[in-house]
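As you look at this complex, bear in mind that one protein chain is not there, while each of the others sits in place.
And now, chain A:
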């Protein structure tokens, strides 16, 4: 780890001023940044500890029914907040399927959304990587690509975004609240993660000094609470990043789908939505046929970026599974294995 200066500003304006200096990096829970500093991928000259900034750790219901969550709310606290988990069960399930209890106790909302790709070549300072070093090239292409993208990638970058939390949030039209030297601004989370184009690798771009202060879920988000699931396929039962995941949320009225939200994780540089897939579900009676149609639309245009063509078939199946589970209804209690493909619909233990 390189030497760095450490400061802990007392107010948001002080944090923004410190964060705007060249080489500065914000630190919240530290579980992602410290890891990258240890492996030599991040080397901030100044670490700006925002973990004690006042007023950023609240979960609020706004007058219009929107939910506002402060940037410093810890992942475990959000998942366990009874009001939030009841309103947005798929988000709680996604959170609880991520990392470990220890990491979730430290990890913050903003840190989770800002985490970098887990691309092994990004994490190896000796590999060429356009995300770390613009114009350097991409050593992932032609390398070990099991975890890489099958949608929205380019020859500039084939990385995926690793956050589970972000997947249902994008489906629910979450909005990121950002503060910075030029004042506050809002941005839809869906646009927050740029896809790569022919020459640039994509990712998050915040201006120097800008930081996330909160995340807002619109009032409609809670309307999916009765039929909302997250399903995450991993290489082991627990404590692993998603190979492919899906959030599915339905509003069912008179046995028909009145509204639908679907997003895939682990397949692109951002959680992947398809307006065609969601439109196809509307008005239909929930069932395997329509779910498979929607799943086909979710992966429309998908292409292997290496040795990962299997993820396209997997994404279709995980979409169908997530929709099937959502249609069956949100379980009364969080499943023992959140988001697991091993968890049966009834919620009884299958790994005993």
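We adopt the following convention: contacts are C-beta pairs under 8 Å (C-beta built on N, C-alpha and C of every residue); 3 or more make two chains touch, one makes a residue touch a chain; residues count from 1.
Heads up, the rule we're going with is that contacts and distances are computed from a predicted model.
The listed options are "Thioredoxin 1", "Xanthine dehydrogenase YagT iron-sulfur-binding subunit", "protein-glutamate methylesterase" or "Protein glxC", and the UniProt record of the chain not shown names that protein "Xanthine dehydrogenase YagT iron-sulfur-binding subunit".
Checked against the full complex, the one of A:11, A:102 or A:133 touching the unshown chain is A:102.
For the chain left out of this panel, the touching residue among A:51, A:293 or A:324 is A:51. Of the listed residues A:9, A:30 or A:218, the one in contact with the hidden chain in the full complex is A:30. Touch with the hidden chain on the side of chain A covers residues 1, 3-6, 8, 27, 29-31, 34-35, 38-39, 47, 49, 51, 76, 80, 99-103, 105-106, 237-239, 336-338, 349, 351-352.
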